[in-house]
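With one protein chain withheld, the remaining protein chains of the complex are depicted in position.
And now, chain A:
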Amino acid sequence: MIALEPSIKNRPEFINVRVRRQDAPGQKSYWELHKIKYEREMNVISVLQRIAAQATTVDGKKVSPIAWDCGCLEEVCGACTMVINGRVRQSCSALVDRLLVENSDEIVLEPMSKFPVLRDLMVDRTRLFKGLERVKGWVPVDSYYNLGPGERISRDDQERNYPLSQCMSCGCCLEACPQYTKIELTREEGESQEAFEARKKAAYEEAFVGPHAISQAMLFNNHPTGKALAAERLDALTGPGGIAACGNAQNCVAVCPKEIPLTTSIARAGRATTLHAIKKWFDR
């Protein structure tokens, strides 16, 4: 069923998989080589499943299964992001036949570098979700009671909003963004869990919010009720770590698996924050 890549003449009997592992946060990472039988129609998920079942390296050493995150396996949940052959992407839609065209010797799997590693290919993406809170990515409805329909929305607005609303918080754009740099804090001796969480939150709020959150701000500012918070969202994007931190590298839009027009959102946010600043200046 899968359209096989015609360029693979001789299908290999085995696939070499090189994995960058790390046992726990703050520890040194190391490489491990696994070898599994080639099967038709594999993706990186099924490769990792085979490795988990076999739990033995190429040298016959018993090892613990590799930790990784996954969910839907059809590229709508955003869980299984990792760096595969040097490029950030979802492991479910990374098909082995295509990877072998990129590199016929081996498949190289690494965790994302912009988030703290929890273990192996699992990273902590809390900061990504905190970004959504920073821009108040929601519609401030009065209540969840039945109060009749929402406002009528033109097909044009729906067609502008729907692509933005497909962002699955996978983090590919953040991995590719030169301005989004890793923040990894460790709990200090005697520091309470609450104090540690507060310190992390403060650090996240100083740093670049990221293209995904800017795009969500634009989504909700284009919603008839969502607009009510437009000024607060623009304030958030005007402050430190807001729109000014974007270096316009445009990597985000290139790696987004959902092809969300992130740079269009960023440009709109740029204009909107400028107008907002001028307006505020006149309103003083």
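FYI, a contact is a pair of C-beta atoms (placed from the backbone, for glycine too) under 8 Å apart; a residue touches a chain by one contact, two chains touch by 3 or more; residues count from 1.
What we mean here is this: contacts and distances are computed from a predicted model.
Matching "Cysteine desulfurase", "succinate dehydrogenase", "Proline/glycine betaine ABC transporter permease" or "Pyrroloquinoline quinone biosynthesis peptide chaperone PqqD" against the UniProt entry of the left-out chain gives the name "succinate dehydrogenase".
In the complete complex, the hidden chain is touched by one of A:77, A:183, A:207 or A:267, namely A:77. Among A:106, A:133, A:205 or A:235, only A:133 touches the chain left out of the display. Residue in contact with the omitted chain (choice from A:19, A:36 or A:95): A:95.
Contact residues of chain A toward the unshown chain are 1-3, 23-24, 39-43, 45-46, 49, 52-53, 55, 62-65, 67, 69-79, 92-93, 95, 118-120, 122, 125, 129, 132-133, 136-141, 143-144, 146-150, 152-155, 158-159, 161-162, 165-166, 168-169, 220, 223, 225-226.
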